[in-house]
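What you see is the complex with one protein chain gone and the rest in place.
Right, subunit A next:
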Amino acid sequence: MTRFLDFLALIGRSLLSTCQSLGGVALFALAGLSHVVRPHFPFRQFGRHLVEIGYFSLPVVALTALFTGMVLALQSFTGFSRFNAESAIASVVVLSVTRELGPVLAGLMVAGRIGAAMAAEIGTMRVTDQIDALTTLSTDPMKYLVAPRLLAAMVAMPFLVIVADILGVFGGFLVGTVKLGFVPQLYLVRTFDVLQTMDVVSGLVKAAVFGFLIALMGTWCGYNSKGGAQGVGQATTRAVVASSILILALDYVITEAFFSR
């Protein structure tokens, strides 16, 4: 009996602490976002992070998208040829890339690159008193550290996803024409025939949401890290894991919202 009660208490405790951290994250996000519209937004920091996220992630995201498009064309060919449905390859590639694979893979790559870097940098600032130092230097850490990162990630991710979309389709085109023997013009016509504005727009909305999640998890985990180098390491891991899971979960939610009508 007591064991059962202990078990219930354990569930209750973890439920409570989950709610507590959810509330904490929500307040943190609101506080960070509020500084975007309040005066004296730190544009210099914003620019620095925009370049770091948007420009320096380009190679990683581009390569990921290119190979994904190529593999997608190859895999659909081997599958579809059994049903004489090779002609659908172009449409499959363009729809999967713009709707799903572009934003999700770019999101996961940026989570590994940027989410980890944010958690490590802010976590180190926390354990070396630099965040306290900001407060004593007339600067709100939420304004200086969190707000520019949140905004930069939300702006940079859609840009990265546009690049990923183009390169993903190009990868499919490359394999389709060079290896599988499609006529280039025909492949392109099939690609753009099926593509609708909503496919791209939904992908870009996902990108902005994922960018926000990555920056939110990175800054939140860093901001609340404690206990020296080990604590910073844990914060980094937690940021990457949490943002990756949230990306996949919210991907489903957003897809549901856009396409299940």
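Here is the rule we go by: a contact is a pair of C-beta atoms (placed from the backbone, for glycine too) under 8 Å apart; a residue touches a chain by one contact, two chains touch by 3 or more; residues count from 1.
Assume contacts and distances are computed from a predicted model.
This figure omits one chain of the complex; the name its UniProt record holds, of "ATP-binding cassette domain-containing protein", "Membrane protein", "Phosphonate C-P lyase system protein PhnK" or "Xanthine dehydrogenase family protein subunit M", is "ATP-binding cassette domain-containing protein". Screening A:5, A:37 or A:137 for touch with the missing chain picks out A:137. When the omitted chain is restored, the residue from A:128, A:196 or A:230 that touches it is A:128.
Against the chain not shown here, subunit A presents residues 40, 121, 125, 128-130, 132-133, 135-139.
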